[in-house]
Structures are given as C-alpha cells and as structure tokens.
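One structure, as structure tokens, below. Some questions next.
Missing here: one protein chain of the complex. Every other protein chain is in place.
First chain written, first letter: the chains are A and B, and each begins at residue 1.
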Amino acid sequence: MAGRALLWGVGVVAALALPQVVPLYFTHLVLLTMVYGLSAMSLDLLAGYTGLTSFGHAAYFGAAAYTVGILTTHHHVAPAAAFGAGVLVATLLAAAYGLLATRAVGVYFLIITLALGMGTWGLAYRWSSVTGGDNGLPGIPPLDLGLPWSLADPRNYYYFVLLAFGLAAFLLYRLVQSPFGLALRGIRESEGRMRMLGYNTWLHRYVAFVVAGAFAGFAGTLYAFHNRFVSPPDLHIAASAEAVLMVILGGAGTLFGPLVGAGIVVFLRNLVSAYTQRWMLILGVVFVLTVLYAPQGVAGGARAVWQRTRRRARAAEGAPAEAGKQPVVQR
Amino acid sequence: MSVVCLRTEGLRKHYGGLRAVDGVDLEVLEGERRAIIGPNGAGKTTLFHLLSGEVPASGGRIVLFGRDVTRLPPYRRTGLGIGRTYQVTNLFPRLSVLENALLATFGLRPQKYDPFRPALRHREVLDEARALLEAFGLWDKRDWPIGSLSYGEQRQLEIVLALAGQPRLLLLDEPTAGLSPAETHAVTRIVRGLDPKITVLLIEHDMDVAFQVAQRITVLHFGRVLAEGTVDEVRGNPDVQAIYLGVGEL
Partner (left out) sequence: MQFWLTQLLNGLSFAALLFLLASGLTLIFGLMRIVNIAHGSYYLLGAYVALTVVQATGNFLAAALAGSLTVAAVGVVMQRAFLARFYRAEQAQVLLTMGFSFIFADLALWIWGGDPHRIPTPSALAGSVALGPTFFPTYRLAVIAVGAAVALFLWLLQERTRLGAVVRAAVDDQEMARGLGIHVDPVLTGMFAVGAALAGFGGVMGGPFLGVYPGVDSEVLPLAFAVVIIGGLGSLKGALVGSVLVGVLDNLGKAMFPELSYFTLFVPMAVVLAIRPTGLFGRG
C-alpha cells in the first residue's frame, strides 16, 4: 500500500514539474496523452468493465470538438460556453446512439457502433457548410475562463488539462469502485445472472454508454482548445481503433492501463512520424502483435503477476486475508 | 388457511414443433417443499426458466402470491420474491467470492445505482454478504476467484446468490448434481434448514434427496404433469413406476 502511495506521489510531482523542466513539445505530448487517455479510459468503462467493445468511440470525442469549433469560429460563442456545449452535445449524441446500440446483442454491438461512428464521420466530412468538410475548422480560439493566467499559453493550458484530467479520472475511478461499477462487471461476466439477481441490466448498459460518451466528449473539448483545429480524421474509424488499441495495449478493465496505452500510442506515433509516413502500417502491426502476444496489455499483465505473487505469499504464510482491510474490488 | 404461493395455469413453451412444456397446471402453497422430478427432457428446467422469466411463455399464466407475473421480465420477478439456482453453475467467473455475494446482496437495493461511494463502504450490504458467506463457510475464501473453489463450494455459492434477495419462492435446479455424498448431505441439510416461510421448488434427479426434502412431489413427463401427491402416493403410482423402470430406483 505504501508503495502505491509513493508511486502516485512521484507521479503527481513529476506531472506538476514537467512544463518547467522539459521542452514544450514534450509537454504537448504529455497533454495529448492525458486527453486521449481520458477518452480511452472512458472507453474502458464500456469495453473493459461492461464488456461492450465500441468501435465508434471517436464519434463523441469528435462531436464535442466539432461543437466547440463550430460555435467559436462560425458563431463567435464565448469559449467557456462552447466548452460546456461540447460536453453536452457529446452526451446527447451518446444518449441517442445508445438507444440503438444497446438494443444490439453480442457482435452486433460492435458493428453498430462502428457504423454509427463512421456515419458521424460522414456528417463531418460532407456537411461542408457547417463543418468545413474536408478542410475542417481551423482558428479555434484558446479557452478563456477569466483566470489571471492566460490559457493561450500552452504551459498554462497544460496545468488546466492536468486539473481537468485529474478530476475526470477521479470521478471514473470512484465510478468503477462503486456498486454501479461492480454491477457493470457483473453484467460483463454473466448478464443473465444479473437479471435474476434483480438488476435491470439494459439500464446499466445504457447509462454506462452515455457516461462513457460524456467523458469522451469532455476529452474532445479539451483537445479542441489545445489543437485549435478539428477535422474529419478526428472522428474516423482509425481514431476509434486507436482508442481501442490504447485500451488493449494498456490493459482492458484496469482503468489506468488505458492511460499508459495512450502514452505508448501518442509517443510512438510521434516517434514514427518523424522518420516515416507509414504510421498507419505500424499501428496495424502493433494492433496485430498486441492481440497475438499481449492481449492483457501492460497493466493487465502487471496485475496478473502481482496477484499471483500475492496469492503465493499468502499461501506461504498460511493466513487468510484480513477482514475488510484488503480492498477486493478491482483497481 | 394456507396461502397459495405459486399457481400456473396451462403453462406452455413451444420451440417450433417441440413442446418443451405442454400445459402445466401447478399449485404450490406458501412454505411448501415441492420436488419436481421426471426423466431427462421432461421439461423441468424449461419450467424453471418460465417461472423465473428468463424464457417467455408460449401460453398460459403464472401467478405469484395472487399476482399475474407472466409478462414480467426476470428482474421484476426477483423483486417480487423469486430466487433461483442453476443446473450448470452460473456464477461470475472473474470476480471474487465476495464480489459475487455483494452483487447478490445489492441486487434488490436502490444503493446498487450509487456511482460514487465504494461498494465496500456500504456497511449493511457488506454485512449481509458476510453473514451469508459465513453461514456457508465461505467467508475465509472471500478474496478467492471462483475458479479456485471446489465444485461443491461453487454449488453452495450458487445458493448464497439465490438467498441474498430474501426470496419467498426459491427455485433450486438440481442443487446436488455432481456432488459427493458428503456434499450432498450438507446441501440437503441446508435446504431442510431453510426458513419454513420460504416456498421451495426443487428439481432433483437424486430420489433420496427429493424424498427427504419434499412434502409433495410433482412428476413431469413430456412437458406435462404425470402425477402429483405425497411421497408415498407418487412412489406407489404405477405410471410413475413405469417411466422410471430401468432408469433409476424409486
């Protein structure tokens, strides 16, 4: 336990000190990691915890980003209001799509979320009068919350994102530890049994879907104000697939694993793009290799090792677990 | 006067041309211990699926404590007091023993929707899970994954899950299947020791268990009720003897 707290402490200090000690570009990558990481974590809620793998998650991220873009560049809405609108639109979109997607059983869910995701892309791509079509929406202003520190400065925005990410991650963490989160895992393991225990499983799945979309939208708005530009690729199936890869690479069902996965993908993409155009090819190869050789991902594999050592240690001591002291619910 | 817990009227389930349950009329009184026996394929488990709501009926009615539940989905029926165990163990594979029990104890409580407070901090729910697990000797193994339990312990956990919702009608589907004689004895003892107000419907292939636990027996054959009565009445019924001849001992 003390080891974990120390690790967290080091992490927080490092995160706070970062912009002061490393080049701006590195800070930018860490910021992107947090933004995509949040999106991946919200996908993990659906995929890892509830067992519903969505291949259209970028739709909510992108819808929020586009809302910010449209409102600020076409309608000159105040950035702060656009921020709220972005999250709202993503949530509403998830609420609408969720009604369809949760009707699907098994593999149909996968297909439907993919189709809905690309349908949304099609909207961004073809509805040029509103979305700028292929050109996207450049010129998004920086976020302005009336604070004494200008969020136009990337270093300041980094701290804002760090705070926002921390808050969102905390909420997600509490959600997965809560009875609701436990119920999601129950649904993943055996939905029929859950029904027989008194759960309205459809409602749980639907709420999880909407919540995941809302958090992805939150990430999307953070992205829009950083990138200052949104375009159709942000909603494309490739973006949704990257989110899935982040979850798997990091470890599905671990919540923070996908953050690690996001870091790997963001840094890898940055590294690869410096030398070659073939990022998509590398992405595909990483995908295949991960499924073949590391399906549990980084965090999943680490957790398996940790649990095995714990069990061996406990067996060696011969003592049963102490009542109520060891948190049993998944981290 | 005894209260009728469960009544079915002409309950039917067809799968295309196959009549799994073909017009079953059942009346079970509150607190009764009723065994459902019959050869394989007689429709016993299908009957349970119809009672729990997991399979929609093709026809007929199911009335629980005077209330027509035929159209209700499973989670609503559980709310009205039905609990069941499964012939093939149906637990939550990758969750721990405690998590399995917690899911069951949260099942009918509004707290199950709490999105913020950690599950383990819900003291009364945790205490109820603990009480159930301790009663079955599983508390010490609460952190263990289901796969580490013995088959007998898994079957016991099945019963824990069913009891957590404080059911008024308990459907036990072959609770002793695959158990050793000692484990069978333990389960029989548990079932006999249940609160007398709980109505128990028991599917059993083990005749000894059925006759020890039940006051009345219903014999199903080809989806219909072939015979019904006390243990002795059923034992002495020539039709029942005929279908069991060579299949098992009465």
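Everything below uses one rule, namely that contacts are C-beta pairs under 8 Å (C-beta built on N, C-alpha and C of every residue); 3 or more make two chains touch, one makes a residue touch a chain.
Keep in mind that what you see is a predicted model, and the values were worked out from it rather than measured.
Within the full complex, the chain left out of the display contacts the shown chains A.
Checked against the full complex, the one of A:45, A:58, A:118 or A:222 touching the unshown chain is A:118. Considering the full assembly, A:237 is the residue among A:237, A:268 or A:302 that touches the omitted chain. In the complete complex, the residue from A:53, A:177, A:190 or A:231 that touches the missing chain is A:53. Touching the omitted chain from chain A are residues 53, 55, 100, 103-108, 110-112, 114-116, 118-120, 122-123, 125-129, 236-238, 241, 244, 248, 277-281, 283-288, 291-292, 295.
Convention: only the chains that are shown with their structure count from here on.
Rounded to whole angstrom units, the spacing between the C-alpha centres of chain A and chain B is 42. If you check the complex, the residues on chain A that touch chain B are 171, 174-175, 177-183, 185-186, 189-190, 192-201, 320-321, 324, 326-329.
Here chain B touches chain A in the complex through residues 52, 54, 73-75, 78-79, 83-84, 90-96, 98-99, 102-104, 106-108, 111-120, 122, 125-126, 140-143, 161, 164-165, going by the rule given at the top.
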